[in-house]
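Shown here: the complex without one of its protein chains, the others still in place.
In order of appearance the chains are A and B, and numbering begins at 1 in each one.
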Amino acid sequence: MALNTENEKKLNYTDHQDYTETEAEQHFRVISPSRMVAKRFFKSKLSIIGLIMIIFVFVFSFVGPIIIDATWGYKETQVFKIERISDMVTTAQFAGPDGKVYDYYDKSQTQVLFKAPPSFDHWLGTDTSGFDIFTRLMYGGRISLTISFIVIIIEMFLGIVLGGLAGYYGKWVDQVVMRIVDIFACLPGMPILLVLSAAISSIESIPAEHRIYYLMAFLTLMGWTGVARIVRGQILMLREQEYMMAAETTGIKAINKIMRHLVPNTMPQLIVNATLGLGGVILYESTLSYLGLGVPFPRAAWGSMIALADPSRGQEILANYPNMWVPAGILIVVTVLGFSFIGDGLRDAFDPRMKR
Amino acid sequence: MWKYLLKRIALAILILVGVSVLIYMLTMLMPADYIDNQTSAALQSGAMTKEDVQRLKELYGLADKSFTGIIKSYTSWLKSTVTGDLGHSFVYGKPVTDVLSEYIWISFMIAFISYILQIIIGIPMGIKASVNQYSAYDYSVSVFAMMGASLPSFFLSALLMNVLAIKLGLFPLQGLTTATKIFAQNAHFQIFLDKAWHLVLPISVLTLLGVGGTMKYTRTNMLEVLNSDYIRTARAKGLSEKVVTYKHAFRNTMIPLVTSLSGMLPSLFGGAMITETVFAIPGIGYMALRATTQGDIPFIMGYNMFLAILTVLGMLISDIMYMVVDPRVKLS
Partner (left out) sequence: MGLLKKLKRGKIEGVDNTTYLTLKDERRISKENNKIIKMYEKEKNRKHVPEEEYLTQMRDPSNVVEFDNLHTYFYTDVGTVKSVNGVSFDIPQGKIVGVVGESGCGKSVTSLSLMQLVQGPTGQIVDGSIRYQDKEGKCYEITKMPKDKMLKIRGKDIAMIFQEPMTSLNPVFKIGDQMDEVVLLHTEGATPESAKARSIEMLNLVGIAAVEKIYNSYPHELSGGMRQRVMIAMALSCNPRLIIADEPTTALDVTIQAQILELLREVKEKINGSIMLITHDLGVIAEMVDFVVVMYAGRIIEKGTVQEIFHNPKHPYTIGLMKSRPGSHNITEDRLYSIKGQVPNPINMPNHCYFYNRCDKAMDICSREYPAMIRFSPTHFAACHLYNEDGSDKSEEEKERR
């Protein structure tokens, strides 16, 4: 009986194999997994919208400055002095000593050079320092996108290495790495970033241009734990899978095992995680810039452009010059949202089980 | 169960010690001249003496950077921290613990109200979206949730201020009380109303930013539950769709929801740095941001440790709540 079942299995297996090979070739065109993912990705409208948003931001930030520089020959820190007369009207109501109510009306005219309203030459006007806002938006995007990509790439590298070590070697290596991950996960992210950035900006021996590198290092330091967790979890799970056992029996080397089997299986989740992480880094970076702890003035950053509207520095810009801060905010939202749409689309494309 | 809990608490303490070492090292990374930079103002105003500055450098291991020196300073810092002495803030001129206990309540109130709002808005919307998967409602809820997660708090605040406070004049722009109004001593109710009126915008900002996450989390978990076998069983029993959704499915969705939402509770005391600052609400987040940018090292150490404790506490509460709501975990 035992022999019989053995035989049956074998027979069944080969039969099926023959069948699928020939049938598949006859009726279907087998497409590769990556193309399947691409197809599923492009099926969702949201992912296409996300992709368009990101392409737009990229072109805007990386191609835009080149065009501006080539055509009009100026950069983000070019100061434009545009003279105009600004009317300042003050009104107030008060009760005089005689009991009557008086209206106070005062109109004064001042000549201003900066804060020009949108015009044909300067589509979004100029800001408090006389910089062209439209151009600064482009350079701000450059900074944000560059930082986010570099940070995510280093984060992935760190996370994959450490998470991979923890997951693959287990035992005490795992214990040590995971406790470090726990500790980092408990660090309050924003406050620590603030402390570090504040310290860096107040130390005079560090040149202002280098602050951005420190910033990236800090952002990486706060973010790698997520990647490490995913990689470790995936490896632990995959180690239990049958095809890993099969690979084990063939006696291939540890490193090959990881590179050929574990990494490709972990990739989908990592790519999704990285895409969503890009948006997160941009939010962190713009918050630091908003607080004046990010990219130093006079370089442009979206966060610091919005900071102009901080009501603690007076309501004037917040109330009367939306052209100075609203576009920067919209660009942040578009970028982060674009990354979320793509990330979500990729997740659904990689893992169709949730669909249907 | 108790054994498990004890283990968790021991692990939490271990993590906290690790966090303290890390925060301590970060402070130590600051060069000594940073202290001089930051304390010069305090020195001049008389808030600190030269001895204070020297003691500070010693306490934070900035004076003696040898290995033993660092260990010594860390242990002395740890000793005083364990006894509840977090040092003396030099921006605010009083013990850090006093600053914390004074300002966390307003932060907690704002965060708590927004937390409740997030729950009562986010969960029903998430359920409805999951029940009508792929409908127009579902898509708009998802997009709205992602919008919320993509908006920087300072930008949303600025937008709301521009429209609701300046253009429409519905709410005050900043602060917690109206400076131009003078209230009678016993007009508690008016004072309360005035404060509440000031808090509408910050609370709306926090709610708008957070509600999407609750919504999406509810939706994802609900979808998973709705596809399970026992929901089919419930339907096969002849239960109405309402009972199936709200009793059988939601009771299961509650497990992850309660776990994560209860884990958030301690963090409500931590303050919302950016939002509080933008609206100039004197909460702990606002105080911390000011202290941080001014290099108030005792406050920085104390506040960050406080936040770390809140996080660890949140994790513990999550664990305990998981055992409470999921019958499957109780025995094992």
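We adopt the following convention: a contact is a pair of C-beta atoms (placed from the backbone, for glycine too) under 8 Å apart; a residue touches a chain by one contact, two chains touch by 3 or more.
It should be emphasised that the depicted structure is a prediction, and the values quoted were computed from it without experimental measurement.
**Student:** Could you tell me which displayed chains border the chain that was left out of the figure?
**Tutor:** If we consider the entire complex, the absent chain touches A, B.
**Student:** Can you say which of B:E102, B:E224 or B:D326 touches the chain missing from this structure?
**Tutor:** Checking the options B:E102, B:E224 or B:D326, the one contacting the hidden chain is B:D326.
**Student:** Decide which residue listed in B:K57, B:K128 or B:H248 touches the omitted chain of the complex.
**Tutor:** In the complete complex, the chain left out is touched by residue B:H248.
**Student:** Kindly note down the residues of subunit B that lie in touch with the hidden chain.
**Tutor:** Missing-chain contacts on subunit B: residues 228-230, 232-241, 248, 251-252, 255, 326-328, 331.
**Student:** In the full complex, which bits of subunit A touch the chain not displayed? Write them out.
**Tutor:** Residue positions of subunit A that touch the missing chain: 4-5, 7-8, 11-12, 15-16, 19-20, 23-24, 27-31, 33, 36, 39, 42-43, 243, 246-247, 260-261, 352, 356.
Convention: only the chains that are shown with their structure count from here on.
**Student:** On a C-alpha centroid basis, what's the spacing between subunit A and subunit B, in Å?
**Tutor:** From the centre of subunit A to the centre of subunit B is 22 Å.
**Student:** Report the residues of subunit A in contact with subunit B in the complex, numbered from low to high.
**Tutor:** Contact set of subunit A toward subunit B: 46, 179-180, 182-188, 190-192, 194-196, 198-199, 202-203, 205, 279, 283, 286-287, 290-291, 293, 303, 306-307, 309-312, 315, 318-319, 322, 325-326, 328-329, 332-333, 336-337, 340-341, 344, 354.
**Student:** If we count contacts the way the header does, which residues on subunit B are in touch with subunit A in the complex?
**Tutor:** 11, 14-16, 18-19, 22-23, 26-27, 29-31, 33-34, 37-38, 139, 142-143, 146-147, 149-155, 158-159, 161-162, 166-167, 173-174, 223, 270, 273-274, 277-278, 280, 288-289, 292-293, 295, 300, 303-304, 307-308, 311-312
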